[in-house]
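Note that one protein chain of the assembly has been removed; the remaining protein chains are unaltered in position.
So that you can tell them apart, the chains are marked A, B and C in the order they are listed, and the count of residues begins at 1 in each.
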Amino acid sequence: MSDGNQGGSKLKVVGQRPVRPDGVDKVTGRAMFGADFHLPGMLTGRIKRSPHAHARIIRIDTSAAEALAGVKAVATGADFDTGAGGEVEAGEGATAVKEVAANCLAMGKALYQGHAVAAVAATSPEIAAEALDLIEVTYEVLPHVIDVEEAIAANAPVLHDDLFTTGVTPKPAKPSNVAVKTVMGRGDVPGAFAAADVTVEGHYSTAAVHQGYIEPHACVASFGADGQSVVWCSSQGQFLVRALCAKILNMPLSDIKVIPAEIGGGFGGKTTVYLEPVALALSRKCGRPVKIVMSREEVFLASGPTSGAVMDIKLAATEAGKITAAEMTLKYQAGAFPGSPVHLGCMTAFACYDVENLALTGYDVVSNRPKVAAYRAPGAPMAAFAVESAIDDLAKKLGMDPIDIRILNGVRDGMKTVYGATVRSCAFVEMLEQLKAHPHYQTPVAAGQARGVAAGFWFNIGGESSAAVHVDEDGGVTVVSSNPDIGGSRASMAMMAAEVLGLPIEKVRCTVADTTSIGFSGSTGGSRVTFATGMAVCQAAEKVVVDLKRRAAATWECDIANVEWRDGAAVCTDPAKDVKPLSMKALASKSAKTGGPIASEVSINAQGAAAGYGAHICDLQIDRETGRTTVVRYTAAQDVGRAIHPSYVEGQLQGGAAQGVGWALNEEYVYGPKGTLDNASFLDYRMPVASDLPMIDTILVETKPNPRHPFGAKGVGEVPIVPPLAAVANAVSQIVGKRMTSLPLSPARVLAAMEEK
Amino acid sequence: MPRVQSISSRVRDFTGGLDAFDVEARTVRALIRELDARFPGLGELVEENMAIAIDGEIFQDALGASLGEASEIVLIPKISGG
Amino acid sequence: MSRVRISTIVNGEPVEFLGGGGQSLLDALRDELRLTGSKEGCGTGDCGACSVVVDGRLVCSCLMLAPEAEGKRIETIEGMQEGSELHPLQRQFLEHAALQCGFCTPGLLVASKALLDRNPDPSETEVRYWLAGNMCRCTGYDKVVRAVLDAAAELRQERPR
Partner (left out) sequence: MSGVDYLSPTTIAEAVKALGQAGGGARLMAGGTDLLVQMRGGRAKPQTVIDIKRIPGLMDIRAEGGGFVIGAATSGAVLGEHAALRKAWPGIVEAANLIGSTQVQGRASLGGNLCNASPAADSVPALIAAAAVCIVEGSNGRREIPVEKVQISPGKMSLAPDEILIAFRLPPRPAKSGDAYLRLIPRTEMDIAVVGAGVSLTFDASGTCMAARVSVGAVAPTALLVEGAGMALVGSKLDEGALAKMDAAVAAACKPISDKRGTAEYRTKIACVLARRAALIARERAGA
């Protein structure tokens, strides 16, 4: 990096709020999302889903469907060929390919209501629907289990005969629904509890909630006769889709080109595949393009959610409020296949605080629910709900201000986390101080209302990214990003390139490339794009600057050491040369004569991501006769390093807060006695609407830029969903007069708690 | 001798429940060879599917990194996100 | 299959197409007319991503049958830009960064325009309730509401009453 972490005052583009490069397409309806593609000869694909929560598939008879006029292909799990299997990096970490495949089309067993069992491709949606009815599936219905505690119980129906708990010694003799037991900790927990002045404890639970992106999953797949295939889809990672399709269908990666559509929200839920391998398998069978679009009901039944959790927590502290020890057990729903983010829950639970003695135990538990997918800071919000509630109890017990107790215990640079990282460039304490000084916190709580405070953490990651910078012959620039733009990242990529190149933002455009047009990149997720792909963009732009300086030096016949790049032009610093600066435009127009096209592509494995910390304040009131909660004021603060485009950073804070408020108050998966989902619609899965929320004030804390990023950026997308659950619950608990330990805080639950008191 | 700790349950299955042990190695490549020698299969697991924290910094891909006499190494599951 | 000829005016232009008797207006717009700016987020009238204006009324095009459009005037997101100029609402959405993924944006813009066409000076509360049927999962609505209020102010200046 030429001058890593440039000072804010010198910056001309970074920190401004320009209109995003893809903005006009998005406000005029021109932007092409997953379901907007249409190819000649395209067929409609539909998926037949299990009506049962748990059933053995005895037989699938597709003959009648195949005989129906207009049906061109029928597929089942038998059409997949996962070969050696292996693992692929998906939203929550390593994911077994065989399980992703079996989630796309069931193999042997239907493990939840809505589990895909077969698929058809037909010449019209009506024929496809009729064909689904003609597929006869013979099931042996099995006992099901939905609840996480019931799934752990000894007599629970077992989902997978070959699932033995990992992390237990000796290896268990019997299969169970506990996929993994995670243990981590340090110090002497029993000793610290024995020596404690005060202790608090609690039993907490949260419901499964869905990411709730407004765009349902959608894709078009076209298999070529020579095997070369194209997939258009909305996902958080075109390379991830390619990898999973290749492994599930046993195809070479280079035969699959994945073209990223615009993506209508993901929040982690589009870091895996549901439809793409199915559409490609159908297309392989009939040689025609196949489009599959999920209905909203299918989205709820068969994609996404994140884990519901059951947690027990105990804290020990001194009289002064210093937390000396914590013990916590976390049980997370994984859904039908192993892979809940419980390990991330354990790692993040106390990441905001300096606690010497820790004991954390996590259980990853399968049950007859859809397989969980990553959701914004996967695993962290539930854990933080328990931790931040317990700290609130501690503050009450000691008569301390809720921000003060968090400052007292807050992590500072140099401290050690339980998962091995050392805290660095961390502004957690400064952030809390700014939050405390904010007019919201300084305003007394209005009569009849209560105020809750809570904090949250996310690691943020770096990883593999590629980017290219192309200088056009007229001096304009195109930045080629490798990551789908889910929330305005084209803007930040273009801004960082413009800053390095000294160009006005209008001269820089940004495009998102398909898998054949740019080097590999990890997915858009983990709050990594502005950091990692941004770093690749900066490095590519810096290489271009070096090239431009070289060309200017050649033009002037001077040493390159005497050429500086200032405000988009090469300037000669050799006093012996009387030459005018050479602008980008001038250099670009001569590129053919000075060495050919000016372009650079950089692929990196970005190291040095800095963690993010947030803290939120929520004021709310409750209708005492109905238990209905109204959020009246909300402020979110976050340690962001440096905001590249502050509006989009604020937007991340506001959007995450809104999702967290929904999680706290009304969102949940509701199951009936047969293990079927009762509320698979936006009508009854109640996400916040515009009239449910107040304005959401934000504080972007920029006192500790990340020294490992050219402009100091830290990931910002995940943290904002971590604090709201407890911020809301802490306020509700005050009004109710007792600790609210189960989410969501629905009107009936709150009223019952008020009446119990 | 560098001290290796693990917070991964999968590692525990290879080590017979051990969460901390010393390994004589000065590079991550050597560490992985050493892990495979002592706990067959563990080195490969770490190389393919795990992140490593070395003296407080998390590496998603640490093969080239060197280790000090008193390095603290933590084997952790790879972190992704939403 | 009973497909019928349907004559409508879409964004000011007379349009004829063949539509199924049970086909939604949304599907007809997207699949027959290839106007894919209107989105399907739910198909049940709960998300508003398919919002269009029919004879001056804001509706969900997923909750209207295509043949019902016979003889009606339909306005979609594709008709919102005036010539080569963005509508002030479109511009304010961009300037406020009132979109992240942009999927709900066409519906939000069509609904916001319908609001300002009948109420040029809405309060924040009126904006929030009018737009309650337009779900956005990315923004938390803050910047959306500000963009609509600022567009309203801009339009009031342009066309003093």
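By definition in this document, a residue touches a chain if its C-beta (ideal position, glycine included) is under 8 Å from a C-beta of that chain, and two chains touch if they have at least 3 such contacts.
Everything quoted here is computed from the prediction, not taken from an experiment.
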- Item | Touching partners, among the displayed chains, of the absent chain | A, C
- Note on the structure: Contacting the left-out chain: of C:L58, C:I77 or C:L94, that is C:L58
- Item | Omitted-chain contact residue, chosen from A:T573, A:T626 or A:T703 | A:T626
- Item | Of C:P67, C:P88 or C:G140, the residue in touch with the unshown chain | C:P67
- Which residue numbers on chain C touch the omitted chain? 1-4, 20-24, 43-46, 48, 51, 54, 57-60, 62-65, 67-68, 70, 111, 114-115, 129-134
- Message: For chain A, which positions touch the chain that isn't shown here?
- Response: 124-126, 295, 297, 625-626, 628, 665-666, 670, 678-679, 682-684, 686, 688-689, 691-692, 746-748, 751-752
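Simple rule for what comes next: only the chains that are shown with their structure count from here on.
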- Query: With chains as vertices joined when they touch, what's the shape: line, ring, star, complete or other?
  - Reply: line
- Message: Based on mean C-alpha positions, I'd like to know which chain lies farthest from chain C.
- Response: B
- Query: Taking each chain's centre as the mean of its CA atoms, how far is chain B from chain C in angstrom?
  - Reply: 55
- Could you list the positions in chain B whose residues touch two or more of the other chains? none
- In the complex, the residues of chain A that touch chain B are 87, 89-94, 166-169, 171, 180-184, 211, 266-269, 271, 343-344, 346-347, 374-378, 416, 418-422, 424, 458-463, 523, 525-528, 605, 607-608, 717-718
- Query: For chain A, which residues count as touching chain C in their complex?
  - Reply: 17, 19-20, 22-33, 35-36, 38, 124, 126, 211-216, 262-267, 293, 295-296, 486-488, 645, 647-648, 650-652, 654-659, 681-683, 687-693, 695-696
- In the complex, chain C residues that touch chain A: 1, 20, 30-31, 34-44, 46-47, 49, 76-78, 80-81, 86, 90, 93-97, 99-106, 109, 124-125, 127-129, 131-146
